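Notes follow once the structure below has been shown.
One protein chain is absent from this view; the other protein chains keep their places.
So that you can tell them apart, the chains are marked A and B in the order they are listed, and the count of residues begins at 1 in each.
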Amino acid sequence: MKNILELAYLVPLFPLIGFLINGLGRKSLSKSMIGIIGSGAILASFVVSLLIFFQVKGGNTDTLNYFSFIRAGAVNIPFAFQIDQLSSIFLLIITGVGFLIHVYSTSYMHEEKTEHFGRYFAYLNLFVFSMLLLVMGANYVIMFIGWEGVGLCSYLLIGFWFKNPEYNKAANKAFIMNRIGDLAFLIAIFWIIGKVGSVGYSEVIAAATEGSKFTTTDITGITILLFIGATGKSAQIPLYTWLPDAMAGPTPVSALIHAATMVTAGIYMIARSNVLYSMSPLTLNIITYVGLATALLAATIALKQNDIKKVLAYSTVSQLGYMFLALGTGAYVAAVFHVMTHAFFKALLFLGSGSVIHAMGGEQDIRKMGGLNKYMKVTHITFLLGCLAIAGIPLFSGFFSKDEILASAFGKSPVIYAVGLFTALLTAFYMFRLYATTFRGSFRGTHEQEHHLHESPSAITIPLVVLAVLSVIGGFIGIPEFMMHGGHKLAEFLQPIVAPSAKLLPVHEVSHSTEWILTGVSSALIIGVVFFAWNKFSRKPDTGEATGFGKVLANKWYVDELYEKAIVNPLAKLGGFFNNIFEKLVVDGLVNGVGRLVSYSSRQLRLLQSGQVGSYVLLMVLSILLVFVIQFFLRK
Amino acid sequence: MNALIISAILGVIMMFSGILLKQKSGVRGIAIGGLVLVLLSNVLEMNGTHFFNVNLHGMMEFDHFSLLFVSVIIGAMLFYFILSARDMEKVGGYYAEYFALLFFILCGIVLVTSFKSLLILFLGIEIISIPLYILTGSDKRNLKSNEASLKYLLTGSFSTGLMLMGIALIYGATGTFDVAKMKLGLSEQPELLAIAGMLLLLFSMSFKVSAAPFHFWTPDVYDGAPTVFTAFMATIVKAAVFIGFIRLFGDTFGGMAPKWQFWVAVLAAATLFIGNITAVFQQSVKRMLAYSSIAQAGFMLLALFAMNQDAREGILLYSVAYSLATIGIFAVLGRMNDYTFEGFNGLARRQPLVAAVLTICLLSLAGIPLTAGFLAKFYMLKAAMAAGTQFWLVIFAVLMAAVSVYYYFRVIQAMYFKEGEANVTVSAGFKTALVVLAALIIVLGVAPELILYWLYF
Partner (left out) sequence: MNITQILFWLLSVTALFGAMMVVTSRNPVYSVLWLILTFFSISGHYILLNAQFLAIVNIIVYAGAIMVLFLFVIMLMNLNKNAEPTRGRWIKFAGAISGGCLLLVLVAALRSTEVSSKSVQVGVGEIGLIKNLGRELFTNYVVPFEISSILFLSAMIGAVVIGKKD
């Protein structure tokens, strides 16, 4: 049989074709046609990804060169895909979860006009295409292209309902914050080119391990820049505030882009460059603390949010922080594991919240919900399973991945472990506050809404069920070593990716008995918190206005306000300075010039001569003077 | 040589066509047909067919690079003619004469790209400039146009003065106009006269490509000139003068690179800064594009700074990417009623195709991947990186490119995300040309080799 890996180009090709058809035919195609094309394209990609996955599992990896993308001087950047263990896992997550969300969207977006419906699916397919490019590329430039592409699609989809100016603002905020990260990424790429003369992963890793081309400073600099890039895309401190605002987009978009896939691009990038990171302990420390701080901060904010999607958004930020914590402690496998389980349960939770919002007629405030378990059976149960998974109740998927991260954190320092565990408890608390307030107790909305409540159609519930199953059992591919020998299939699978860095970085071994104790303690505490929150909020929902410290949390620690005061305002002032002083004084806006021209039209000619042109020439002469003085008298 | 002589003759033919032909479409047909002829003759010359055998006395050299570049420029001009030639009718009553002037400018472009003697460079620059002064003021009843023309003439004369003085000093130092015989920079300590002359030429060329701090004329002139001619000035002329700039400093002053490289870096940084920061605060798209053209010039200066093989490839790609995208935007802008950002509100709703093409052009200018603009910027940065001396410049350029995204996206945002009444009337032919243009931008963004291949052919 022909090598399946040769077919890898099909994986991104299908979504691209879907994008083209839906984009061009959005006016002529019917809604069902658009839905079939959009979802079908992703399904096709998923099937190919599966075939590829089994090939890779059989130990068959490859780098496929298609054509020379950029060739100049000594640098040759091919357009190439790298199919290996890491990328094949991400392919499955992206196309698998992506397909479910596409199916979900056919029902969720059904009330849009056909034209907008087509536009939505075109964007969504384009997003999947870019995301696939990002993970399949065999060098940093292809990754960057995908990186920019997903940013663009995210921007377009957040602003999908562009009639609302608030949404527009959110889209802009996301775009600008991402650009800051992208900038650092780009500089890192140029740094790598300058040192290695190539941007292929294998070449860079070879250069790093061989050691002559990079100094320690280079590696630290490059890894920090790449990490800054990751903080933008994966919403870490200080660039995280765009993600909660990004919830302005349609809910399936939040599920796909802002929970399951795009935001994990930063984790993918660091896992991809794990050898470089393992060579720079300083960067790893920075990542650990940034991740930990983000996880904690976002978890505290989530405690007091009342918008169902905002809670989930902050929870996503917090979980992403968890993944960075894993990366920082050198547990790359645990990070990828958590990416995967998180993709399942967070997509599930978002889709579930979408189902709720749908049923509530657009209402997102959990204070006006309650008792929904009676009306929406499937949504209720799947949502509950999702909550159990994210909280880390034993044997649910989140339990395994989170436990692995905590064990690795304990290996680094017990303090980090303690903070991490505290964050996990907060997670359990706010998730069950959300669950209990929404689904338990009695309904608090208007009479009309109550009348309207209904279970969603099957195009919505089937993806929920599939994701719920995955959220429950997804963890069993990574059973920790201390529970079952050889149980961690994922670690085995990813072994070739992390092997080079394992040599560089001493792994903190924790004895099996300690691990049992840690797991036991954390599980017991989490279960306790879950019961506490469930009871507390089922009986007396948290509906009042927050006061005291709660108010600080409800206002997200005033970070947005801080940014507004510390960064946006000074920038605006600087802008004003340039606009007023510079523009008025030096260029003296044409508006004035013309205004005067009209009023003194009889003498226009000479006014011109005496006006701006004189100052233009004067400034040119002054610059020439400056250059001459420096050249002839100072630069000897 | 083919292109030079044929376009000069075409200029004369255009002059008479205005008298002989009553139909404007006839004039336009001759112009477009003539331009195709020039393009063919130039391509033939690349393959070794010379129509004219002139003893040039070593004053010009039509090497592969210059011929390729002239072909690219003529190609861009063809796009410009097809997209915008109709808009020239609105400017004034001298339709045929405008074409004649454009053909003469093309002669100047050929001279500037292939000079081997400073005399020819000077002639070329002047043949480009004088018709531009006239075209800027061609909308005679518009005060803004008059003002712009006069400003351009006055400041332009100043830069001509600088250039002459520079050439005179170089002549004083070397005793020749001939680039091949100058042998500058061979001695350890170059003569002061030559340095002073070189700096003066640097200033005057910076003026022509609107590099800061010699850019002051640009916003006023670009804003005041009729939009069709602004498009021509900002794209084709600018790219051509850049090639002349690179030839001058690469060939003539190549030996004394340490003396000017630093200044080019400073000019590039200043240009990037002023162009990008000021563009952010513009309310008019036309004026924003003027500043954007300054900002893009800053990027092109990186090629001059690096002056290696990457840079030569890069500048070729950059001029194509920049010219195509800007021609496309101006072609649409010329048909809008309102040049402010608000004037674009809701364009995507009424003209989805035009808006999509505009978006591609803007993305290319902003340097978003998979467009020609990204690769062009990439080449520039890579070249500057390879030059190795001023790493800060690369970082600064990347930063400024990020700023530029803001103002380009404002237009996209207005078109797609805002409600408004913007509309343009476009013919099917115009749409086809726009689509071809957008396709070219994308194709070059994926496979730049298509153009660069010819560089080594």
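What we mean here is this: contacts are C-beta pairs under 8 Å (C-beta built on N, C-alpha and C of every residue); 3 or more make two chains touch, one makes a residue touch a chain.
This structure is a prediction, so every number in the text was calculated from the model and none was measured.
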Q: Check the options B:13, B:56 or B:442 and report the residue that touches the missing chain.
A: B:56
Q.
In the whole complex, not just what's shown, which of B:8, B:44, B:164 or B:280 touches the removed chain?
A. B:8
**Q.** Candidates B:34, B:75, B:137 or B:298 - the one touching the absent chain
**A.** B:137
Q) In the full complex, which residues of chain B touch the absent chain? A) 8, 11-12, 15, 54, 56-57, 59-60, 92-94, 97-98, 100-101, 104, 107-108, 111, 117, 119-120, 123, 126-127, 130-131, 133-134, 137-138, 140-141, 172, 175, 191-193, 196
Q. Mind pulling the chain A residues that touch the left-out chain?
A. 603, 606-607, 609-610, 614-615, 617-618, 621-622, 624-625, 628-629, 632-633
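In this section, only the chains that are shown with their structure count from here on.
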**Q.** Whole-Å separation of chain centres (CA-atom averages), chain A against chain B
**A.** 40
Q. Can you list the chain A residues touching chain B in their complex?
A. 67-73, 75, 141, 144-145, 148-149, 152, 159, 162-163, 168, 171-172, 175-176, 179-180, 182-183, 186-187, 190, 193-194, 575, 578-579, 582-583, 586-587, 590, 593-594, 597-598, 601, 604-605, 608-609, 612-613, 616-617, 619-620, 623-624, 627-628, 631-632, 635
(Q) So in the complex, the part of chain B that touches chain A is made up of which residues? (A) 143-144, 146-147, 150-151, 154-155, 158, 162, 192, 195-196, 199-200, 203, 207, 213-214, 216-217, 219-220, 223-224, 259, 262-263, 277-278, 280-281, 287, 308-310, 313-314, 368-370, 374-375, 378-379, 381-383, 385-386, 388, 391, 394-395, 398-399, 402, 405-406, 409, 413, 416-419, 446-449, 452
